[in-house]
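Our next item is chain A:
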Amino acid sequence: MEQARTVVEMRNITKRFPGIVANDNVSFTLGKGEIHALLGENGAGKSTLMNILFGLYQPEEGEIFVNGQKVNIDGPNKAISLGIGMVHQHFKLVHPFTVTENIILGSEPKKWMGLAVDRKLAYEKVEHLSKQYGLNIDPYAKIDDISVGMQQRVEILKTLYRGADILIFDEPTAVLTPQEIAELLVIMKNLVQQGKSIILITHKLKEIIAIADKVTIVRRGKLIDSLPVAGTNPNMLAEKMVGREVSLKFDKKEAVIGEPVLEVDRLVMKGRGGRDALNETSFVLRRGEILGIAGVEGNGQSELIEALTGLSSVAGGSIKLAGVEIAGMTTRQVSEAGLSLIPEDRHKHGLVLDFPVRENMVLETYYQSPFTQNGFLNFTAIEKHAERLVKEFDVRTPSIMTDARALSGGNQQKAIIAREVDKNPEVLIAAQPTRGLDVGAIEFIHKRLVEQRDMGKAVLLISYELDEIMQVSDRIAVIYEGRIVGEVKPSETNDQQLGMMMTDYKAPQGGPDN
Partner candidate 1 sequence: MNKLIKVFTKESAVVPLIAIVLGLLVGAVIMWLGGYDPILAYRSLFNKVFGNPYDFGETLTAITPLVFTGLSVAFAFRTGLFNIGAEGQYIMGMTGATFIGVNLHMPWYIHAPLAIVVGTLIGGIWGMIAGYLKAARGVNEVITTIMLNWIALHLSNYIVRRFLLEEGKGRSFMIDENARVTIGWLSRMLDDARVHWGMFFALLAVIFVYAILFRTKQGYELRVVGSNADAAKYAGINVNAGIVKAMFISGALAGMAGVFQVLGVFMNQAIAAGTTGHGFDGIAVALLGGNNPIGVLLGAILFGTLSYGAAGMSFGANVPPEIIRIVIGSVIFFVAAPGIIRWGMKKFKHKSSKGEAV
Partner candidate 2 sequence: AKNENKNNGAASPGSSASASPTASADESGKDFKIAMVTDVGGVNDKSFNQSAWEGLQRLKKDHGASVKYLESKEPTNYLTNINQFVREKYNLTWGIGFLMGDAVKEAAAKNPDAQLAMIDNVVEAPNVASITFAENEGSFLVGVVAGMMTKSNKIGFVGGIDIPVIKRFDLGFEAGVKAVNPNATIKKIYTGAFDKADLGKAAAASMYNDGVDIIFHASGGTGNGVFNEAKERNKTAAKDKKVWVIGVDKDQSLEFGDDVTLTSMLKRVDEAVYSISKEMIDGKFPAGKITTLGLKDNAVGLPDTSTKNVPADVLAKVEEYKQKIISGEIKVPTAQ
């Protein structure tokens, strides 16, 4: 690697939002051909800093230099023309559009004197680019129909299509499977070899150690340190990030396993397009254990959740909760029978964002005494309940009257967990409970899950993140194409083996070439 020439320099950037300084005099330098990690807790200001570099926000103070020139990045257009591309934390894809349409959007190849989009040329270009970088994307597919991993590749292609030399990845691995992560890391290495420079935001310290050249750490908007990765270790990074010592090793007592409480037997459910989303899925969950469901996204996990919670009806099979058949019950009946769900999508399914915390805390129990008396809501009881949960679960909110929308992701998640755990369920289903959260928040949530287990409850953990599954579960069931294809103990397996089970690995597949 050549001696790093500076391609981006951000000097003394300050950006304020109402009531908060998101970036406080932060400086940041990116060298050519470098992979530079940006690390910090939720809300530390990482995305904000990068959004400034990409022209989405204007800083109150500070200067930006690109390739040695002082620039004023007043919008994404300017950033793009400077060769900056960004893969956003929340993908910026138009779902009803095809892959190609998304990629060319804004700089379309034209025909007929610019009157029409030259689709043929566009598809060719995308196909070519996809080959060049080994991304393997179907240019004709609709975004709606492709996996999250593929969607991310579309985002990457978008930047490459625009000729970006400086690529910003904002938490690109939060939503990916282990295989996809491995592939992404390869792709990134590939990119720097082709002369690109990369800024990588991630909460996963392992990834930083594995791939980054430098790391910059921010905390509460302030720059803490910027140092070469060589010579650091995860513990040291974590400590710099949170400002205190964190134990990355997750300790839990041996599980005391009791009788079966959730018995799922040959569950069948039709998915979209008539194919079986659940194909005779069977497993048993016992008291006092955490069963992790490992699997690549889209292998029936969502359908399994819908079936268990009564959100969708099943085509066959049985679900017994503490001996009672719950297949065919309504969501409410299932909930009353003792099943709680921490849903995967907290914004869409877990909360009413425009309601205050107070009212979100009784979303499933509002109709029960003491929250409702004679048809009227009892706000004293509701408030007391909310105050207690906020305190017990350390939900950081200005007050219980604050709208849920205003809470940070981590605190929103804590609120949901508080609500679900407090229902004192027999079975707690946790779907992707820590997606996008920082190490501190993750630690908190994992502890709560184990606490439930230790109280003799049963926990079903559904996650696409192998690390999480391996750390938290007492037993792991692997789901593949709607079927449980194997069960293992975390202590008796490893990433590789699990990864193979998850993809029903039979023969080597043509991965990205390098």
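Throughout what follows, contacts are C-beta pairs under 8 Å (C-beta built on N, C-alpha and C of every residue); 3 or more make two chains touch, one makes a residue touch a chain; residues count from 1.
The candidates came about this way: all candidates are chains of the complex that A comes from, given by their letters.
On a predicted model such as this, the values are computed, not experimentally measured, just so you know.
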item: Candidate touching chain A in this complex, from 1 or 2; value: 1
item: Candidate 1-touching residues of chain A, taken from the complex the two chains share; value: 309-311, 330-335, 341, 343, 348-355, 359, 363-364, 366-367, 372, 375-377, 401
